[in-house]
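Every protein chain except one is present and positioned as in the full complex.
Should a chain be cited, it is by its letter among A, B and C, assigned in written order, with residues numbered from 1 in that chain.
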Amino acid sequence: MGMPLEMNTMIVTKGKEVRQQENFFQLIKDGYRLYPMHVPLEVRKTIEGELKGTAEIHRLEWRDQATIISYELKTLQSSN
Amino acid sequence: MGMPLEMNTMIVTKGKEVRQQENFFQLIKDGYRLYPMHVPLEVRKTIEGELKGTAEIHRLEWRDQATIISYELKTLQSSN
Amino acid sequence: MGMPLEMNTMIVTKGKEVRQQENFFQLIKDGYRLYPMHVPLEVRKTIEGELKGTAEIHRLEWRDQATIISYELKTLQSSN
Partner (left out) sequence: MGMPLEMNTMIVTKGKEVRQQENFFQLIKDGYRLYPMHVPLEVRKTIEGELKGTAEIHRLEWRDQATIISYELKTLQSSN
């Protein structure tokens, strides 16, 4: 009866992020999720995957049982 | 340091709601707020004001330290 | 991967509430749930059941994948 939520502390892209411009991306996730806004969050492709960088979310939207986040990639992990 | 949130269980319009079409309204509130989605919520003009009706939120957006909700007025309180 | 939560806006007892003293009750619910604290909430035996009264939660605890709430029954619905 209550409203299911998921509290997230990292951005897991599953490779589905869409670049809007430069370092700005949008990502759609299933269900209604809470993310901290305007703070650095780890970005990973999968939960157990390697760190890709850090990003800050500046917009979050709930609709149609999905969460849409817009974030700016702030630092990029060099991969070697 | 943490992210301030406000958990709301009713829609308080302060008369600032904007009608989009028929029974659909949009309302902007200060700060980041949690509202239950897709369930009947009481609508009041002020916290202590009289009940205006019930509505269900179908979209919620966080951006620029504000929360934008879109809701459908489902029942209207007759006022006499 | 995120932490599942459930946002609740009413107390549904399923008849499992335990009276502590006078109007004070404790109730254990599955999973981690959010309830508004210190505000009047409807109390029902089942989601669709009749209103039993209103109560205010003054303590909430999360442990072992359960939520324990302590509340005071403030008003009782007369049942006829």
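Methods note: a residue touches a chain if its C-beta (ideal position, glycine included) is under 8 Å from a C-beta of that chain, and two chains touch if they have at least 3 such contacts.
Computed from a predicted structure; not experimentally measured.
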Exercise. State which residues belonging to subunit C touch the missing partner chain.
Key: 2-3, 32, 34, 36-39, 58-63
Self-check item: Hidden partner interface residues of subunit A, rising order
Solution: 7, 9, 34, 36, 39
Exercise. Determine and list the subunit B residues touching the chain excluded from the picture.
Key: 1-10, 12, 33-34, 47
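Heads up, the rule we're going with is that only the chains that are shown with their structure count from here on.
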Exercise. List the centre-to-centre spacing of subunit A and subunit C in whole Å, with centres computed as mean CA coordinates.
Key: 33
Quiz prompt | Residue list for subunit C, restricted to those that touch at least two other chains | solution = 7, 9, 34
